[in-house]
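Mind having a look at this structure? Questions to follow.
All protein chains but one are shown in place.
As written, the chains take the letters A, B and C, and residue 1 is the first residue of each chain.
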Amino acid sequence: MALTIRKARTIVKATLAKGRELELKPLSVVVLDAGGHVIAFEREDGASPGRFDIARGKAYGAIMLGMGGTAQMARAENQAYFMAAMNGLFDGKVVPVPGGVLVRDAKGAVIGAVGVTGDSSENDAAAATAGIEAARLTAEA
Amino acid sequence: MALTIRKARTIVKATLAKGRELELKPLSVVVLDAGGHVIAFEREDGASPGRFDIARGKAYGAIMLGMGGTAQMARAENQAYFMAAMNGLFDGKVVPVPGGVLVRDAKGAVIGAVGVTGDSSENDAAAATAGIEAARLTAEA
Amino acid sequence: MALTIRKARTIVKATLAKGRELELKPLSVVVLDAGGHVIAFEREDGASPGRFDIARGKAYGAIMLGMGGTAQMARAENQAYFMAAMNGLFDGKVVPVPGGVLVRDAKGAVIGAVGVTGDSSENDAAAATAGIEAARLTAEA
Partner (left out) sequence: MALTIRKARTIVKATLAKGRELELKPLSVVVLDAGGHVIAFEREDGASPGRFDIARGKAYGAIMLGMGGTAQMARAENQAYFMAAMNGLFDGKVVPVPGGVLVRDAKGAVIGAVGVTGDSSENDAAAATAGIEAARLTAEA
(Lines give C-alpha, C1' and ligand atoms only; values in the text may rest on other atoms or scores of the structure.)
Protein backbone atom coordinates (compact mmCIF):
# COMPACT_ATOMS: atom_id res chain seq x y z
CA MET A 1 0.00 0.00 0.00
CA ALA A 2 1.34 3.41 -0.90
CA LEU A 3 0.97 6.52 1.22
CA THR A 4 -1.30 8.73 -0.91
CA ILE A 5 -1.48 12.53 -0.83
CA ARG A 6 -5.00 12.12 0.61
CA LYS A 7 -3.65 10.10 3.56
CA ALA A 8 -0.75 12.51 3.94
CA ARG A 9 -3.13 15.47 4.19
CA THR A 10 -5.08 13.68 6.91
CA ILE A 11 -1.85 13.07 8.84
CA VAL A 12 -0.74 16.72 8.58
CA LYS A 13 -4.12 18.06 9.62
CA ALA A 14 -4.57 15.67 12.55
CA THR A 15 -1.00 16.19 13.78
CA LEU A 16 -1.47 19.96 13.91
CA ALA A 17 -4.91 19.56 15.53
CA LYS A 18 -3.30 17.46 18.25
CA GLY A 19 -0.74 20.19 18.80
CA ARG A 20 -3.49 22.79 19.26
CA GLU A 21 -5.41 20.44 21.58
CA LEU A 22 -2.32 19.96 23.77
CA GLU A 23 -1.47 23.67 23.50
CA LEU A 24 1.98 22.92 22.11
CA LYS A 25 4.28 25.52 20.54
CA PRO A 26 3.90 26.07 16.77
CA LEU A 27 4.57 22.75 15.00
CA SER A 28 5.98 21.74 11.66
CA VAL A 29 5.12 18.37 10.16
CA VAL A 30 6.44 16.47 7.15
CA VAL A 31 5.20 13.24 5.55
CA LEU A 32 7.74 11.19 3.56
CA ASP A 33 7.13 8.20 1.30
CA ALA A 34 8.82 4.80 1.67
CA GLY A 35 11.86 6.09 -0.21
CA GLY A 36 12.33 9.13 2.02
CA HIS A 37 10.91 11.66 -0.46
CA VAL A 38 8.57 14.49 0.63
CA ILE A 39 4.83 14.10 0.00
CA ALA A 40 3.51 16.94 2.18
CA PHE A 41 4.69 19.56 4.68
CA GLU A 42 3.23 22.40 6.73
CA ARG A 43 4.86 24.89 9.11
CA GLU A 44 2.65 26.82 11.52
CA ASP A 45 3.00 30.58 11.93
CA GLY A 46 5.58 31.48 14.55
CA ALA A 47 7.82 28.43 13.99
CA SER A 48 11.48 29.17 13.21
CA PRO A 49 12.54 29.00 9.53
CA GLY A 50 14.77 25.92 9.90
CA ARG A 51 11.89 23.67 10.90
CA PHE A 52 11.50 22.02 7.51
CA ASP A 53 15.00 20.60 7.68
CA ILE A 54 14.54 19.43 11.27
CA ALA A 55 11.20 17.75 10.57
CA ARG A 56 12.57 16.07 7.47
CA GLY A 57 15.72 15.00 9.29
CA LYS A 58 13.66 13.19 11.90
CA ALA A 59 11.54 11.39 9.33
CA TYR A 60 14.40 10.75 6.88
CA GLY A 61 16.53 8.98 9.47
CA ALA A 62 13.55 6.81 10.39
CA ILE A 63 13.14 5.75 6.76
CA MET A 64 16.79 5.18 5.92
CA LEU A 65 17.59 3.23 9.08
CA GLY A 66 14.20 1.56 9.45
CA MET A 67 13.77 2.70 13.06
CA GLY A 68 11.84 5.45 14.81
CA GLY A 69 13.43 8.45 16.48
CA THR A 70 13.13 7.03 19.98
CA ALA A 71 15.11 3.93 18.96
CA GLN A 72 17.63 6.12 17.16
CA MET A 73 18.14 8.26 20.25
CA ALA A 74 18.86 5.16 22.35
CA ARG A 75 21.47 4.10 19.79
CA ALA A 76 22.99 7.60 19.77
CA GLU A 77 23.19 7.59 23.58
CA ASN A 78 24.93 4.20 23.61
CA GLN A 79 27.12 4.50 20.54
CA ALA A 80 27.54 8.12 19.51
CA TYR A 81 30.11 7.36 16.79
CA PHE A 82 27.61 5.05 15.06
CA MET A 83 25.03 7.82 14.67
CA ALA A 84 27.80 10.20 13.62
CA ALA A 85 28.72 7.69 10.91
CA MET A 86 25.09 7.47 9.79
CA ASN A 87 25.07 11.23 9.32
CA GLY A 88 28.21 10.95 7.26
CA LEU A 89 26.49 8.46 4.96
CA PHE A 90 23.30 10.45 4.66
CA ASP A 91 24.79 13.93 4.20
CA GLY A 92 23.99 15.12 7.70
CA LYS A 93 20.27 14.63 7.16
CA VAL A 94 19.57 12.34 10.16
CA VAL A 95 18.12 13.83 13.38
CA PRO A 96 18.10 10.96 15.91
CA VAL A 97 15.50 12.09 18.46
CA PRO A 98 11.80 11.41 19.09
CA GLY A 99 9.46 13.01 16.58
CA GLY A 100 10.54 10.84 13.66
CA VAL A 101 7.87 8.16 13.44
CA LEU A 102 7.60 5.23 11.01
CA VAL A 103 4.26 4.66 9.27
CA ARG A 104 3.25 1.02 8.75
CA ASP A 105 0.29 -0.38 6.84
CA ALA A 106 -2.02 -3.17 8.03
CA LYS A 107 0.50 -5.81 6.92
CA GLY A 108 3.33 -4.18 8.87
CA ALA A 109 5.20 -2.82 5.86
CA VAL A 110 6.86 0.60 6.19
CA ILE A 111 5.07 2.91 3.74
CA GLY A 112 6.51 6.21 4.94
CA ALA A 113 7.47 8.32 7.93
CA VAL A 114 6.31 11.46 9.69
CA GLY A 115 8.58 14.07 11.22
CA VAL A 116 7.36 16.64 13.73
CA THR A 117 9.28 19.45 15.43
CA GLY A 118 8.48 22.55 17.49
CA ASP A 119 7.79 21.45 21.06
CA SER A 120 9.64 18.91 23.24
CA SER A 121 10.72 15.83 21.32
CA GLU A 122 8.27 13.67 23.29
CA ASN A 123 5.36 15.99 22.53
CA ASP A 124 6.42 16.14 18.88
CA ALA A 125 6.28 12.31 18.76
CA ALA A 126 2.87 12.26 20.46
CA ALA A 127 1.43 14.65 17.88
CA ALA A 128 2.90 12.63 15.00
CA THR A 129 1.45 9.42 16.42
CA ALA A 130 -2.00 11.02 16.71
CA GLY A 131 -1.76 12.16 13.11
CA ILE A 132 -0.81 8.72 11.82
CA GLU A 133 -3.57 7.02 13.77
CA ALA A 134 -6.13 9.50 12.43
CA ALA A 135 -5.28 8.13 8.98
CA ARG A 136 -5.92 4.58 10.25
CA LEU A 137 -2.27 3.63 9.94
CA THR A 138 0.21 2.28 12.52
CA ALA A 139 2.81 4.53 14.14
CA GLU A 140 6.23 3.32 15.37
CA ALA A 141 7.83 6.14 17.34
CA MET B 1 2.64 41.49 5.42
CA ALA B 2 3.81 37.95 6.04
CA LEU B 3 2.74 34.89 4.08
CA THR B 4 0.75 32.90 6.64
CA ILE B 5 0.19 29.15 6.66
CA ARG B 6 -3.49 29.95 5.97
CA LYS B 7 -2.57 31.83 2.79
CA ALA B 8 -0.07 29.13 1.84
CA ARG B 9 -2.76 26.45 2.12
CA THR B 10 -5.01 28.47 -0.17
CA ILE B 11 -2.20 28.75 -2.72
CA VAL B 12 -1.44 25.02 -2.64
CA LYS B 13 -5.09 24.05 -2.97
CA ALA B 14 -5.87 26.50 -5.78
CA THR B 15 -2.69 25.62 -7.70
CA LEU B 16 -3.58 21.93 -7.69
CA ALA B 17 -7.20 22.72 -8.58
CA LYS B 18 -5.95 24.68 -11.59
CA GLY B 19 -3.85 21.70 -12.62
CA ARG B 20 -6.89 19.42 -12.50
CA GLU B 21 -8.99 21.98 -14.39
CA LEU B 22 -6.36 22.16 -17.17
CA GLU B 23 -5.86 18.37 -17.07
CA LEU B 24 -2.14 18.74 -16.41
CA LYS B 25 0.13 15.88 -15.32
CA PRO B 26 0.43 15.31 -11.54
CA LEU B 27 1.80 18.50 -9.99
CA SER B 28 3.95 19.34 -6.99
CA VAL B 29 3.75 22.77 -5.37
CA VAL B 30 5.86 24.46 -2.73
CA VAL B 31 5.33 27.79 -0.93
CA LEU B 32 8.41 29.54 0.49
CA ASP B 33 8.56 32.55 2.79
CA ALA B 34 10.50 35.75 2.13
CA GLY B 35 13.68 34.06 3.42
CA GLY B 36 13.38 31.12 1.06
CA HIS B 37 12.24 28.66 3.77
CA VAL B 38 9.45 26.13 3.22
CA ILE B 39 5.98 26.91 4.60
CA ALA B 40 3.95 24.25 2.76
CA PHE B 41 4.32 21.55 0.12
CA GLU B 42 2.19 18.91 -1.57
CA ARG B 43 3.04 16.28 -4.22
CA GLU B 44 0.19 14.65 -6.12
CA ASP B 45 0.05 10.86 -6.56
CA GLY B 46 1.95 9.72 -9.64
CA ALA B 47 4.56 12.51 -9.58
CA SER B 48 8.20 11.35 -9.56
CA PRO B 49 10.00 11.37 -6.18
CA GLY B 50 12.41 14.19 -7.05
CA ARG B 51 9.64 16.76 -7.44
CA PHE B 52 10.10 18.39 -4.04
CA ASP B 53 13.65 19.39 -4.94
CA ILE B 54 12.63 20.68 -8.37
CA ALA B 55 9.68 22.71 -7.03
CA ARG B 56 11.81 24.20 -4.26
CA GLY B 57 14.63 24.95 -6.70
CA LYS B 58 12.29 27.01 -8.86
CA ALA B 59 10.92 29.00 -5.92
CA TYR B 60 14.25 29.30 -4.12
CA GLY B 61 15.98 30.83 -7.10
CA ALA B 62 13.13 33.32 -7.43
CA ILE B 63 13.58 34.40 -3.79
CA MET B 64 17.36 34.54 -3.74
CA LEU B 65 17.70 36.42 -7.03
CA GLY B 66 14.49 38.44 -6.70
CA MET B 67 13.25 37.44 -10.12
CA GLY B 68 10.70 34.95 -11.41
CA GLY B 69 11.60 31.78 -13.34
CA THR B 70 10.74 33.26 -16.72
CA ALA B 71 13.22 36.10 -16.18
CA GLN B 72 15.80 33.63 -14.89
CA MET B 73 15.43 31.46 -17.99
CA ALA B 74 16.04 34.47 -20.23
CA ARG B 75 19.22 35.16 -18.28
CA ALA B 76 20.29 31.49 -18.54
CA GLU B 77 19.71 31.52 -22.31
CA ASN B 78 21.79 34.67 -22.73
CA GLN B 79 24.47 34.10 -20.16
CA ALA B 80 24.63 30.45 -19.09
CA TYR B 81 27.78 30.95 -16.99
CA PHE B 82 26.00 33.54 -14.85
CA MET B 83 23.31 31.07 -13.82
CA ALA B 84 26.00 28.43 -13.29
CA ALA B 85 27.72 30.88 -10.94
CA MET B 86 24.46 31.50 -9.08
CA ASN B 87 24.16 27.75 -8.58
CA GLY B 88 27.67 27.69 -7.21
CA LEU B 89 26.70 30.30 -4.63
CA PHE B 90 23.44 28.68 -3.67
CA ASP B 91 24.58 25.04 -3.44
CA GLY B 92 23.00 24.00 -6.72
CA LYS B 93 19.49 24.79 -5.49
CA VAL B 94 18.44 27.19 -8.29
CA VAL B 95 16.27 25.90 -11.17
CA PRO B 96 16.02 28.79 -13.68
CA VAL B 97 12.86 27.95 -15.63
CA PRO B 98 9.21 29.06 -15.53
CA GLY B 99 7.25 27.69 -12.60
CA GLY B 100 9.14 29.69 -9.98
CA VAL B 101 6.86 32.65 -9.23
CA LEU B 102 7.38 35.56 -6.83
CA VAL B 103 4.54 36.48 -4.45
CA ARG B 104 4.00 40.20 -3.79
CA ASP B 105 1.62 41.88 -1.36
CA ALA B 106 -0.58 44.92 -2.09
CA LYS B 107 2.36 47.27 -1.53
CA GLY B 108 4.56 45.38 -3.99
CA ALA B 109 6.82 43.80 -1.38
CA VAL B 110 8.05 40.24 -2.01
CA ILE B 111 6.58 38.08 0.77
CA GLY B 112 7.43 34.66 -0.66
CA ALA B 113 7.56 32.48 -3.76
CA VAL B 114 5.75 29.51 -5.22
CA GLY B 115 7.38 26.68 -7.17
CA VAL B 116 5.40 24.27 -9.35
CA THR B 117 6.63 21.29 -11.37
CA GLY B 118 5.13 18.34 -13.21
CA ASP B 119 3.86 19.56 -16.58
CA SER B 120 5.52 21.89 -19.12
CA SER B 121 7.28 24.83 -17.47
CA GLU B 122 4.73 27.24 -18.94
CA ASN B 123 1.79 25.26 -17.58
CA ASP B 124 3.53 24.96 -14.21
CA ALA B 125 3.81 28.76 -14.10
CA ALA B 126 0.16 29.21 -15.07
CA ALA B 127 -0.99 26.94 -12.24
CA ALA B 128 1.24 28.77 -9.73
CA THR B 129 -0.13 32.13 -10.84
CA ALA B 130 -3.71 30.91 -10.43
CA GLY B 131 -2.87 29.70 -6.93
CA ILE B 132 -1.33 33.00 -5.89
CA GLU B 133 -4.22 35.02 -7.26
CA ALA B 134 -6.71 32.80 -5.41
CA ALA B 135 -5.05 34.03 -2.22
CA ARG B 136 -5.57 37.66 -3.37
CA LEU B 137 -1.85 38.21 -3.81
CA THR B 138 0.17 39.32 -6.85
CA ALA B 139 2.16 36.82 -8.95
CA GLU B 140 5.37 37.65 -10.85
CA ALA B 141 6.20 34.69 -13.07
CA MET C 1 3.69 -3.82 -7.10
CA ALA C 2 7.15 -3.62 -5.61
CA LEU C 3 10.34 -4.62 -7.39
CA THR C 4 11.51 -7.66 -5.40
CA ILE C 5 15.07 -8.91 -5.08
CA ARG C 6 13.96 -11.97 -7.06
CA LYS C 7 12.86 -9.77 -9.98
CA ALA C 8 16.00 -7.66 -9.65
CA ARG C 9 18.21 -10.76 -9.91
CA THR C 10 16.39 -11.78 -13.08
CA ILE C 11 16.99 -8.32 -14.55
CA VAL C 12 20.70 -8.35 -13.71
CA LYS C 13 21.24 -11.83 -15.09
CA ALA C 14 19.28 -11.23 -18.31
CA THR C 15 20.94 -7.84 -18.91
CA LEU C 16 24.41 -9.37 -18.67
CA ALA C 17 23.35 -12.35 -20.83
CA LYS C 18 22.19 -9.89 -23.51
CA GLY C 19 25.57 -8.19 -23.32
CA ARG C 20 27.36 -11.49 -23.90
CA GLU C 21 24.97 -12.40 -26.76
CA LEU C 22 25.68 -9.06 -28.49
CA GLU C 23 29.41 -9.35 -27.67
CA LEU C 24 29.40 -6.01 -25.87
CA LYS C 25 32.26 -4.76 -23.69
CA PRO C 26 32.10 -5.71 -19.98
CA LEU C 27 28.86 -4.31 -18.53
CA SER C 28 27.76 -3.06 -15.13
CA VAL C 29 24.09 -3.09 -14.18
CA VAL C 30 22.19 -1.61 -11.25
CA VAL C 31 18.55 -2.04 -10.22
CA LEU C 32 16.97 0.73 -8.12
CA ASP C 33 13.61 0.76 -6.33
CA ALA C 34 10.90 3.39 -6.83
CA GLY C 35 12.68 5.70 -4.37
CA GLY C 36 16.03 5.52 -6.15
CA HIS C 37 17.67 3.14 -3.65
CA VAL C 38 19.88 0.23 -4.74
CA ILE C 39 18.40 -3.28 -4.73
CA ALA C 40 21.08 -5.11 -6.76
CA PHE C 41 24.27 -4.45 -8.71
CA GLU C 42 26.89 -6.43 -10.63
CA ARG C 43 30.05 -5.32 -12.44
CA GLU C 44 31.65 -7.72 -14.92
CA ASP C 45 35.38 -8.42 -14.84
CA GLY C 46 37.35 -5.93 -16.93
CA ALA C 47 34.97 -2.98 -16.36
CA SER C 48 36.55 0.20 -14.96
CA PRO C 49 36.10 0.83 -11.21
CA GLY C 50 33.85 3.89 -11.61
CA ARG C 51 31.09 1.92 -13.27
CA PHE C 52 28.88 1.61 -10.18
CA ASP C 53 28.51 5.39 -10.00
CA ILE C 54 27.83 5.70 -13.72
CA ALA C 55 25.21 2.93 -13.73
CA ARG C 56 23.52 4.36 -10.67
CA GLY C 57 23.63 7.88 -12.09
CA LYS C 58 21.75 6.73 -15.18
CA ALA C 59 19.07 4.94 -13.18
CA TYR C 60 18.86 7.56 -10.42
CA GLY C 61 18.16 10.40 -12.83
CA ALA C 62 15.43 8.31 -14.44
CA ILE C 63 13.74 7.80 -11.06
CA MET C 64 14.05 11.34 -9.75
CA LEU C 65 12.91 13.02 -12.96
CA GLY C 66 10.46 10.32 -14.01
CA MET C 67 11.98 10.00 -17.49
CA GLY C 68 14.33 7.57 -19.20
CA GLY C 69 17.89 8.42 -20.25
CA THR C 70 16.98 8.92 -23.91
CA ALA C 71 14.41 11.58 -22.97
CA GLN C 72 16.89 13.16 -20.55
CA MET C 73 19.55 13.36 -23.25
CA ALA C 74 17.11 15.17 -25.56
CA ARG C 75 16.42 17.69 -22.78
CA ALA C 76 20.15 18.12 -22.13
CA GLU C 77 20.77 18.75 -25.84
CA ASN C 78 18.01 21.38 -25.99
CA GLN C 79 18.41 23.03 -22.61
CA ALA C 80 21.82 22.27 -21.13
CA TYR C 81 21.38 24.61 -18.15
CA PHE C 82 18.25 22.72 -17.09
CA MET C 83 20.12 19.41 -16.79
CA ALA C 84 22.97 21.24 -15.06
CA ALA C 85 20.42 22.54 -12.55
CA MET C 86 19.06 19.01 -12.03
CA ASN C 87 22.56 17.86 -11.15
CA GLY C 88 22.84 20.68 -8.68
CA LEU C 89 19.66 19.52 -6.96
CA PHE C 90 20.64 15.86 -6.92
CA ASP C 91 24.28 16.23 -5.85
CA GLY C 92 25.72 15.54 -9.28
CA LYS C 93 24.18 12.06 -9.36
CA VAL C 94 22.25 12.39 -12.66
CA VAL C 95 23.78 10.95 -15.88
CA PRO C 96 21.44 12.05 -18.70
CA VAL C 97 22.22 9.53 -21.46
CA PRO C 98 20.65 6.29 -22.72
CA GLY C 99 21.16 3.32 -20.45
CA GLY C 100 18.94 4.65 -17.66
CA VAL C 101 15.64 2.85 -18.14
CA LEU C 102 12.41 3.15 -16.14
CA VAL C 103 10.69 -0.05 -15.01
CA ARG C 104 6.88 -0.03 -15.08
CA ASP C 105 4.46 -2.65 -13.83
CA ALA C 106 1.36 -3.90 -15.65
CA LYS C 107 -0.64 -0.86 -14.47
CA GLY C 108 1.97 1.58 -15.78
CA ALA C 109 3.31 2.62 -12.36
CA VAL C 110 7.06 3.24 -12.06
CA ILE C 111 8.40 0.59 -9.67
CA GLY C 112 12.12 1.16 -10.23
CA ALA C 113 14.84 1.80 -12.78
CA VAL C 114 17.77 0.00 -14.33
CA GLY C 115 21.12 1.58 -15.19
CA VAL C 116 23.60 -0.05 -17.55
CA THR C 117 27.05 1.16 -18.59
CA GLY C 118 30.10 -0.25 -20.39
CA ASP C 119 29.40 -0.19 -24.12
CA SER C 120 27.82 2.57 -26.28
CA SER C 121 24.89 4.26 -24.58
CA GLU C 122 22.49 2.78 -27.13
CA ASN C 123 23.79 -0.76 -26.57
CA ASP C 124 23.64 -0.20 -22.80
CA ALA C 125 19.97 0.75 -23.15
CA ALA C 126 19.24 -2.28 -25.34
CA ALA C 127 20.74 -4.64 -22.76
CA ALA C 128 18.77 -2.98 -19.93
CA THR C 129 15.56 -3.28 -21.91
CA ALA C 130 16.18 -6.97 -22.54
CA GLY C 131 16.80 -7.48 -18.83
CA ILE C 132 13.59 -5.75 -17.82
CA GLU C 133 11.52 -7.65 -20.36
CA ALA C 134 12.97 -10.96 -19.14
CA ALA C 135 11.37 -10.13 -15.79
CA ARG C 136 8.02 -9.59 -17.55
CA LEU C 137 8.07 -5.87 -16.79
CA THR C 138 7.84 -2.85 -19.10
CA ALA C 139 10.93 -0.82 -20.05
CA GLU C 140 10.89 2.93 -20.86
CA ALA C 141 14.30 3.84 -22.24
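As a working rule, a contact is a pair of C-beta atoms (placed from the backbone, for glycine too) under 8 Å apart; a residue touches a chain by one contact, two chains touch by 3 or more.
Source: prediction; values computed, not measured.
Counting contacts across the entire complex, name the shown chains the missing chain touches.
The omitted chain makes contact with A, C across the full complex.
Looking at the full complex, which residue from C:I5, C:L22, C:A74 or C:A109 touches the chain that isn't shown here?
C:I5
Tell me, which residues in subunit C touch the chain that this view leaves out?
2, 4-5, 8-9, 33, 35, 37-45, 49-50, 52
What does the interface between subunit A and the hidden chain look like in terms of residue numbers?
Missing-chain contacts on subunit A: residues 34-36, 63-66, 79-82, 84-91, 109-110.
Here, only the chains that are shown with their structure count from here on.
Rounded to the nearest whole Å, what is the centre-to-centre distance of subunit A and subunit B, using the mean of the C-alpha atoms as each centre?
25
Spell out, as numbers or ranges, the residues of subunit C touching 2 or more other chains.
Residues 34-36, 91 of subunit C touch two or more partner chains.
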